[in-house]
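For this depiction, one protein chain was excluded, whereas all remaining protein chains were kept in their positions.
We call the chains A, B and C, going by the order they appear; numbering starts again at 1 in every chain.
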Amino acid sequence: MQNYRLIISCPDQTGIVAKISGLIAKYDGWIMEADQHSDLENNWFFMRYEIKIDSIKKHLQAFTDELEILAHTLQIQWQLVDPTIPKKVLLLASRTPHCLMEILHRVQAGDLFCKIEAVISNHANLQTHVEQYQIPFHLLAKRPDPNMLAELFSNYQPDVIVLARYMQLIPEDLCYQYAGKIINIHHSFLPSFAGSDPYQKAFDRGVKLIGASCHYVTPDLDAGPIISQDVIAISHRDSKNDLIRDGGDIEKSVLAKGLRYHLEDRVLIHGNKTIVFI
Amino acid sequence: MQNYRLIISCPDQTGIVAKISGLIAKYDGWIMEADQHSDLENNWFFMRYEIKIDSIKKHLQAFTDELEILAHTLQIQWQLVDPTIPKKVLLLASRTPHCLMEILHRVQAGDLFCKIEAVISNHANLQTHVEQYQIPFHLLAKRPDPNMLAELFSNYQPDVIVLARYMQLIPEDLCYQYAGKIINIHHSFLPSFAGSDPYQKAFDRGVKLIGASCHYVTPDLDAGPIISQDVIAISHRDSKNDLIRDGGDIEKSVLAKGLRYHLEDRVLIHGNKTIVFI
Amino acid sequence: MQNYRLIISCPDQTGIVAKISGLIAKYDGWIMEADQHSDLENNWFFMRYEIKIDSIKKHLQAFTDELEILAHTLQIQWQLVDPTIPKKVLLLASRTPHCLMEILHRVQAGDLFCKIEAVISNHANLQTHVEQYQIPFHLLAKRPDPNMLAELFSNYQPDVIVLARYMQLIPEDLCYQYAGKIINIHHSFLPSFAGSDPYQKAFDRGVKLIGASCHYVTPDLDAGPIISQDVIAISHRDSKNDLIRDGGDIEKSVLAKGLRYHLEDRVLIHGNKTIVFI
Partner (left out) sequence: MQNYRLIISCPDQTGIVAKISGLIAKYDGWIMEADQHSDLENNWFFMRYEIKIDSIKKHLQAFTDELEILAHTLQIQWQLVDPTIPKKVLLLASRTPHCLMEILHRVQAGDLFCKIEAVISNHANLQTHVEQYQIPFHLLAKRPDPNMLAELFSNYQPDVIVLARYMQLIPEDLCYQYAGKIINIHHSFLPSFAGSDPYQKAFDRGVKLIGASCHYVTPDLDAGPIISQDVIAISHRDSKNDLIRDGGDIEKSVLAKGLRYHLEDRVLIHGNKTIVFI
């Protein structure tokens, strides 16, 4: 049994829930899950409904037509997502395999529902791994040509682009063009240790926890809206290599979680922050 | 700015959200927070709304009258809670002070909104501590007379009874009479180590984590619906006294959290489980 | 740079550290890491030293000869482990792949240092996965013949046997014969929910955390010495399938951690408990 996902955001005001849920009820829609959030600072309203597909499918056109009219009146931005259609995903990686492989495993295991269109890398070493999964592998130069990247993005028309430890900057124009669609895993607890070699920085600073952060990519390096973060305890006994090994596990789980939230349309971006309905 | 809390549970069906939110909208109510849950196994629906007091206060009687009619049709159980009225709390304790004191501190610090009516104990040692807070202290026998307890409960008419490391059984009839109103903190990760001396049991078993569980009291010892649980790591280095010391911190935070959820009407009991809207 | 591991246990008494470290110093051994534990209840002493290989290698025979004499006097049980020799591991699994695959990945990635001799399963479905790693796969009957299992164990002479979600009992005599060498991952926070289908039990009980436990196998089901445990938070929203999915991640990390501790000779068994030097 699956549910459509209705994602709503609009200026906050009295009666929104009544109007939306009234419309759903009018077409016999059955709301199975509901989340909402009122941002009091910005007076903005966010909502995510799951509506049983069986209950509303036959009236879908009429429902969305009327929703569009309502949206016009209430300045609503909305999206109705059919969960049976897998989102198209492009994976970008560099030399380090663990995050890339984690996603490939989880997609294969049915843990993440999406279609991996291709893997793009600026290093050749992951090619054989990727091709075992019958997924196209595109090798770029070590410092990728921005036009090549833009062309690949354009050819695949991905719904999501995942930087699975891809160690190059995404050109600013692509950040804007694919705003809210590019997800990065950064191997630190942001905003600590943004930029390169965060495990070295963590080691040098002598922190007692290390972490990872999954966030949307914006032109500002490692400064986009955060979806998910986690940490683990470390001690003076841990070498930098220990941090890399244990941190790698956190990177994998934080990325998998962040990506799953995104694929399930649980993440709404608002300014430089996220609402994550879980 | 504060919100009424509307708590709903009923058999699940199409259109509930629309009907409830439509009624709220009819009386200009502004829904600030919304949570719902559909129990698919039992086909039961649970909802918690926060409605801005200012928006609906003047129509409150009309709204609740009409809600009552709707409730009759849809077999809804509902409750509308005014958050400005503090819940009346009875605290029960034995010799160990930390959980009792934690609640007294937090209430005084404004962290928990409620009115502590009295402390009841089967030991005298906490009396001076309690009276510093100008709270009545009732000393019972070491093995309390059930009638005395029933009478105190009856006199105070508490909304909530908190067993803050009270080491005696609550008589079965009081469990039934105050069902869903008695909260216990048990010093283990339930269902592990129910009953007496859980730290000794944990020490003997050689577990690597210890925990605490906040749950509603039922006639079955330590087997009622769980509200909140947490754990911390321990090692072979920890003596039983270390477990008691570090476990005590977890007991305090788990009890404080569970009680806060209850005081904010975030916990709905369903069979032997809880829905906790956080 | 690598270190020998010297593991010691004996009745506790004055001067043990001096005698052992004096002996190491006599042969120019350089102690790089040291852990010790005094069990006050049982008056027993446990120690793990890491000694720089380069520092003592040329005197190794003389050192161990003299250590043996000392051991005789002090009733010391000792073991000197060369970390450059990979331990031989047998993996047992049933239908569920995630724990098995996790170990295969980590061994391949260099994260766990050991040699996987073979995989033994009572189901055929994991065979192709395993053979991609060029590892022998032995298919047993769904209810394995104890003699077959004993024979396989005997043929491979494993240092460690890992039950990676192997859903069958190990015959009692094999538990005794390979005592301290069989590691199981149980998909609950032990002692809660021992035995079959712990996620169903956790779901039914309404716990707010689920966990996994890595432990040595003894004839008592899920009751052997615990090496490692961890938990994650769940809520009323989580279906049993969600518990299985999220719990699976914890199983993998807890098993990997427990196995790594064992492979690095960090775990000492004492009665039904473990000392884990980390």
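A few remarks follow.
We take it that a residue touches a chain if its C-beta (ideal position, glycine included) is under 8 Å from a C-beta of that chain, and two chains touch if they have at least 3 such contacts.
Worth saying up front: this structure is predicted, and the values here are computed from it rather than measured.
Only one of the listed residues, B:105, B:123, B:240 or B:270, touches the absent chain: B:105. Looking at A:94, A:121 or A:228, the residue that reaches the missing chain in the full complex is A:228.
Take subunit A: the residues that touch the chain left off the picture are 37, 40, 189-193, 205-209, 211, 225-231, 235-237, 239, 272-276. Where subunit C meets the omitted chain, the residues involved are 13-19, 21-22, 24-26, 28-38, 55.
For subunit B, the residues touching the chain absent from view are 97-98, 101, 105, 109, 111, 132, 237, 245, 249, 253, 278.
Everything that follows uses one rule, which is that only the chains that are shown with their structure count from here on.
Taking the mean of the C-alpha atoms as each chain's centre, subunit A and subunit B sit 36 Å apart. Chain centres here are Cα averages; for subunit B and subunit C they lie 41 Å apart. The set of subunit A residues touching two or more other chains comprises 33.
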